[in-house]
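All protein chains of the complex are present and in place, except for one that has been dropped.
== subunit A ==
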Amino acid sequence: ALVVVFSPLPRLRGLLQRCWGRLERGLLPGFSGGQSPPWGPALAVQAPAFLPEPVRDTTESNEAPSLLDSILWMAAPKKRRTIEVNRCRRRNPNKLIKLKRNIDVCPECGNLKQKHVLCGYCYAKVKAETRLIRMEIHKKEGGPFNAPTVETVILYDGEKPTEKHEGKRIIERARKRPSWFVQN
């Protein structure tokens, strides 16, 4: 019985040979494909590198290989997609970036903002101030799990605690009250 050592498909073998040749010539001459079979890495193969039944009788090889027609045979492109076809697909209007019509000007700072989103500049401003307040709170508490059960009131320069802030915790901030932080 004839024992076929490698894949009977000349196209697959040629592709793998070309890939391997390019790799060997190019990048790392010392680096081999590891324990892969000697005819190249399994890059984009439509069939597995070795067939499940390499042993074939001469009589059987004449008829259409029925085992190759089964689920192991993958879908593959028949022809190369031309650049014209590629361009039609890539430049189709549904792939182009759509114009945004929901950009406005923030009335507070004058930067641009999206209509349904907070202004980025104003949010960053508030975030910075909140961070400083939280640092003051941390200094006052002195550790984790020390949060009091009463409300907190933040007072800026020149503000005295009134009878409204009776049982509440006072946090002092050593700066002028920002215009956006309204005192109630």
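Just a few scattered comments:
Quick note on the criterion: a residue touches a chain if its C-beta (ideal position, glycine included) is under 8 Å from a C-beta of that chain, and two chains touch if they have at least 3 such contacts; residues count from 1.
In this text, contacts and distances are computed from a predicted model.
According to UniProt, the chain absent from the figure is "Large ribosomal subunit protein uL22m", selected among "Trafficking protein particle complex subunit", "MELANOMA-ASSOCIATED ANTIGEN MAGE ANTIGEN", "OCX32 protein" or "Large ribosomal subunit protein uL22m".
Of the listed positions A:112, A:135 or A:150, the one in contact with the omitted chain in the full complex is A:112.
Contact with the undisplayed chain is limited, among A:97, A:128 or A:174, to A:97.
For subunit A, the list of residues touching the undisplayed chain reads 23, 26-28, 31, 33-36, 41-43, 90-91, 95-97, 99-100, 103, 112, 114.
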